[in-house]
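Let's look at chain A:
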Amino acid sequence: MMELLAGPLAYLVFFLVIALYYALITLGLNLQWGFTGLFNVGVAGFVLVGAYASAILTTPDDPGRIGGFGLPVPVGMVGAMLSAGLFALLVGIPALRLRHDYLAITTFGIAVTLQLVALNLQVLTGGPFGMNFVPRPLYDVLGGQNGWNLAYLLFVAALVLLVWWGLARLTTSPWGRVLRAIREDEAAAAAIGKHAFRFRLEAFVLGSMVMGLAGAVYAHFIGFIAPEDFLPILTFQVWAMLIVGGAGDHRGAIAGAVLVWAIWTGSGMLLDLFVPPEGKAQAAALQVAGIGVALCLVLLFRPTGLLGRRD
Partner candidate 1 sequence: MSLLKVDQLVAGYEPGLPIVRGASIRVAPGEIVAVLGPNGAGKSTLIKAIAGLVRVESGEVRFRGQDLRRLPAHRLVRAGLAFVPQTENVFANLTIQENLELAGFFLGRRRCQERVRAMFELFPDLARQRALAAGRLSGGQRQMLAVARALLVEPGMIMLDEPSAGLSPRLVAEVFAKLAEVRAEGTTILMVEQNVKAALALADRAYVLTEGRERLSGSAAELRSHGDLASLFLGGAGR
Partner candidate 2 sequence: MILQQLADGLVLGSIIALGAIGLTLTYAILRFANFAHGEFLTFGAYLALLALGQFQALSTTTFGPLSFGWPLLASLAVAILATGGLALLLDRLLFAKLGRAGVAIAVVMGSFGAALALRNLLFFAFGGEPQYYSRAIQIALPLLPRSVLGGVRVTPDQLAVLGITVLLVIAMHLFLSRATLGRAMRAVAHNPQLATVTGIDVAAVVRWTWIIGAGLAAVAGVFAGLTVQIRPTMGLDLLLPLFAAVILGGIGSPLGAVLGGLIVGVAESLAVPLVGAEYRAAVAFLLLILILLVRPTGLFGERG
């Protein structure tokens, strides 16, 4: 059993956990963009907040910085969602009353700012070195690395199902129908006037909380976080996943996340094979540029997504 879990299968488990972490973020973005038409360009910022909040709450006490409160992991996850929701309020309240691209600009701004804070507020975040010893609950009980990874995969999969189920219920409820009306028909949105703002804000905060939760999921899986885990490229990957999966479709969001992550890691492995080490950084840049071009192509030729229904 343990042998089987080593090698390629172990890699598959690892791959799937990360893919499902992306799926969680994509589900959050899908609520914002796919159902409400909110353009969040700062996805990485909300994931970062979640990861750091949970890490600060749950790591053991560290004399080098504030916090390390040693709280249980579930508390950390709730804290992650709450703090991501708080930052969503901070940008949502000024920006959501205005034209849609103001939200794009402010979310872009908050991601930049949070990245700066993570990098420089050493007393809270550990600065460029990040935070180590983020607890991995029941690590020893579940048989160390491979067994634990598998258990964590089951946990994350359950979490994704739960979030999916919750969001599906929400978006088919009357609340969800209002969201769609707001997105699709500016006139209808204007007719409900001030309430449109409230619905938008609720969807935005809720989506960001899911992203925060995903951040915590990542932190407790890897056990170590650093600012460079949450660069703008993360935002971009998640957008690519949502667009490929087809915005407005929960299943598509999850499938898009797994597919794009497979392509991403696959092309990364190919680069590793064929590019000499000194050219790595530049080859990686070319990979990102390629994804940028691919996103534009999808926007141009399959605006409803690669996997999504054509309607």
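How were these candidates chosen? In short, all candidates are chains of the complex that A comes from, given by their letters.
To be clear about the criterion, contacts are C-beta pairs under 8 Å (C-beta built on N, C-alpha and C of every residue); 3 or more make two chains touch, one makes a residue touch a chain; residues count from 1.
Values in this document were obtained by computation on a predicted structure and should not be read as measured data.
Only one entry among 1 or 2 touches chain A in this complex, and that entry is 2.
Across the complex, candidate 2 is touched by residues 37, 39, 41, 90-91, 93-95, 97-102, 104-106, 108-110, 112-113, 116-117, 119-120, 232-233, 236, 239, 243, 281-282, 285-286, 288-293, 295-296, 299-300, 303 of chain A.
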